[in-house]
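Removed from the display is one protein chain of the complex; every other protein chain stays in position.
Chains: A and B, in written order; residue numbering restarts at 1 for each.
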Amino acid sequence: MGTGSLEAFATIQLIYLIAALGHYMPLSMKQLDVGIAGYFALGAYVSALLTRDWGVPFELALLAGTLAGALGAVVVDALATRVRLAGFAYAIFSLSFAEALRIILNNVSAVGGSGGLVGIPAHTTLPLVAGLALVILVGFWLFDRARLGQLKTAIGDDELIVPVMGVPLVATKLTIFAMGGGLGGLAGGLYSHYVLFIRPDDFGFALLISLQLPIVFGGLDRFYGAVAGILILGCVPEMVRGLADYRLLFMGAATLAVLAVRPSGLITHATVATVKRWLGLPSGGAPRRAVTGVPAPTVATAAGPLVVDGICVRFGGIAALDGVGMTIPTTPGISAVIGPNGAGKTTFFNVLTGLIRPQAGQIRLEGRDLVGLRPDQVFKARIARTFQGVRLFSHLCVYRNVMLAARSATPDGALARARAERALAAAGLDQAAWGLPPDRLTLLDRRLVEIARGLAARPVVLLLDEPAAGLNSAEKERLGALLGHLAEAFACRIVIVEHDMKLVMSIAETVWVMNFGRVLSHGTPEEIRNDPAVIEAYLGSEAAHA
Amino acid sequence: MQIFLQQFVNGLTIGAGYALVAVGFTLIFGVLRVVYLAHSAVLVVGAYLGLFALDWSGSIPLALALGTVGAALMGLVVERVALRPVAGQNHLISLVTTVSIATVIQETLRLSVQHGQPISYPTGAAAVLLRFHLGGIELHLTVGQLAVMVVTLVLVVALTLLVQRTWMGRSIRAVADNPTIAAMLGVRVKAVSAQTVAVASALAGAAGVLLGLTLPAIDPYVGEHLQFKALAVVLFGGLGSVPGAVLGGLLLGLVEALAAGYLETSYRDLFAFAAMVLILTFRPAGLLGRRPVERV
Partner (left out) sequence: MAISRLSAIALSCALAGAAFQTLPARADDLKLSTLLPLTGPYANYSVEFRLGMEIAKDEINAAGGAGGRKIDLAVLDTQSNNGQVVSLVRQACGNSFAVLGPSMSNEAQVAFPVANGLGCPSISSSAAASGLTDKNRPWTFTYASPAPIIAPQAVELLVSRLKAKKAVVVVDRGDAAANDQGTIAERTLKEKGVETQTYSISASDLDFSPVVTRIRGQEPDLVVLSTTDKGALSVLKELKRTGSNAKVLITQSAFTPLISSAGAETLEGVYRYTEFDPTSSTDPRVVAFVEAFKARNNGRAPTQLATQAYDLVYLVKEMVEEGKLTGKDQAADRKALVDRLAALKDWKSISGPMSITPQGYAVKPVTVLVFHDGKPQKVAAD
């Protein structure tokens, strides 16, 4: 290959790399926006028309193309989100957008129709593209460490609970989609000013495949995978002459072979962690300096209790919650909600945190009705929670899991860090563990991380959903002792849902008993232990009258 | 009036073709819950097999049989190679693996048959024009068009009977409803997945042969446009709903035919997508679909 063609080849591959990184954005969040060919086309056409027909300077035109791509992504994704498309429906929808755009461009003679746009002024050079690519790669590296990058990873790990951590989910997703679409538009603008002739057929399914296969092959966990994929699947075939006729066959077969054996692609989180270990680089994001005792920052306590009044939730014909009412104190301490399986306890928590909207009822805190608020808004009203099982973000280290919630509660980075560190320390987690991924911890420690995550937001009420499940008796004792201490230290009301009666009776001040979606009884542990209605619910009517 | 009825009949034929492809698609989506883009490749395999059968024997029923069975076998291969190894993974992975295997199949066809140049089915019986009289109005239909409607009707009815009345159909419905519980009740989910893909591919293979009979020529990429439109039909008919796919396909065929008949627009291809956006905005589950409930 002569130098001229090597330069041309490198320019095109770098343009594809930028576009591939744009496609990587939504895919790494497990969002199946596959409309990248459309965003690329938007950037290509908009920038080309501006420079060719309107004499707009190249830099501005490129910017306009980038914005066009971003706008396209936002429109498609906002529409899809509004219609609440999930998974594969989303893929079909965004694919259709790109295809529809291609058909429209084919038919509008003002932009050249199927004959395309000729005479685009030449502006793209290898130094320009290489420079942009470098800036973008550095940007990705920084992005991964910034809050938005963490949020992207979190959404990819467990989208449903992200809003519960105080993150406005739709706005965050749209921002990331816009960034992906923008990169696609930028690549398109660079493309049109390099090839100097574009037509709608250039932006069809074939383009999508040549961007998508490499990045999935390379691995979606980190952006290094996209780079590796483009390098291997894009560049290697060039170097083997005589492979020409078999190129596509090879690409399809290679991708199939790799994914069948290693569905996460070549480069995964584990790969990156291993490489970092070899190089002696620190992993995770935990602070390396020793964190000494941090003074407790004061927060305002809530004025008055959390009043739940007449909450009704129906699923189809079944009443999951049937007029539930409670007055939950917001003074420091521990309360409990108990009841047989299916009583509606978790549903109740879901209503409290805005994940389910009740058909009737109110939830009042400091004079404000929380019903109808989104989960991230409930979080801002200072109600936090943990989940049945443990739902931590598996690709964020312990520290970053906690920081995610801390930063949602306050924009002040230093304050958030102080809160996170204090919560982790108070929960009894050794600083050495803060940089580890959650799956390296014991079940108890993972529970503690979840609790720390909740506390780092300094809530007035912290809801814990079956925190003792799966622990042995020694661990339960440790947890019980800790909870009492934490409620005092963090000045919040901890409400636990639990099945372990011994634990509940030993630590809770007040207990509510639920069954069949209603509150049966309420009082101190002693009181409800002797309440016949409660005994009947748990043991049957004979035991109650025994 | 005559023209309108004629266009209506044309539309039903086109719609039957869409329905045949969409039904298999929606079955796969509903039961396996994966993004599956290898349907067009399976369709093309059926088309080529039908071509060979016709060249060899001249018998259309044989071509249909071979195309259908061959495509079903191809479907089994696709399931084993592209779906089973990545079952349970993110939808994106199955999208990529099915696209990859579709590429492999299409490229193999291209490299081995006439270097990808279009080939025609031997013309003959399919081209004969039939004329009908309906209350004083003359309508015409080719044997090929009639075959599309008849075969689609027969296969969709057969599929419905299969799903509603047989043991295999019951297993399929169970897995479509809740794979975990079905597994606990002793249904072999992997086998059901394979069977579903095979059945769906059989329909695609039949559609491929019909396509070969009605189009002037086939090439390895003949299924791609159809796949796009079938995807839109699946989405707005309701994911997983066979009646929805049939209804959606027929509707789309009718709309396209009437548009071609009365509107001068080259934007006709957009109707599928416009319909999809419109219907999904007002009925997110599609015309006849059900919304799954997400539990936290």
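Odds and ends about this structure:
The rule is simple: a residue touches a chain if its C-beta (ideal position, glycine included) is under 8 Å from a C-beta of that chain, and two chains touch if they have at least 3 such contacts.
For clarity, every value in this text was computed on a predicted model and none was experimentally measured.
When the full complex is taken into account, the listed residue touching the unshown chain is A:199, out of A:173, A:199, A:447 or A:522.
Touch with the chain that is not drawn comes from one residue among A:53, A:245, A:412 or A:526, which is A:245. Against the chain not shown here, chain A presents residues 1-9, 11-12, 15-16, 103, 106-107, 113-116, 118-119, 122, 191, 194-199, 201-202, 206, 210, 240-250, 253-254, 256-257, 260.
Seen across the whole complex, the unshown chain contacts chain B at 3, 6-7, 10-11, 13-14, 17, 80-81, 104, 107, 110, 114-118, 120, 123, 127, 129, 140, 142, 145, 211, 214-217, 219, 221, 225-226, 228-229, 256-258, 260-261, 264-266, 268-269.
Note that in this section only the chains that are shown with their structure count from here on.
Rounded to a whole number, the gap between the C-alpha centres of chain A and chain B is 36 angstrom. Residues of chain A that touch chain B in their complex: 27, 30, 32, 34, 79, 82-89, 91-93, 95-97, 99-100, 103-104, 106-107, 160-161, 205, 209, 212-213, 216-217, 220, 245-246, 248-249, 251-253, 255-256, 259-261, 263, 315, 346, 350, 355-356, 387.
On chain B, the positions that touch chain A within their shared complex are 29, 33-35, 81-82, 85-86, 89-93, 95-97, 99-104, 107-108, 111, 224, 228, 231-232, 234-235, 239, 266-267, 269-270, 272-274, 276-277, 280-281, 284, 292-294, 296.
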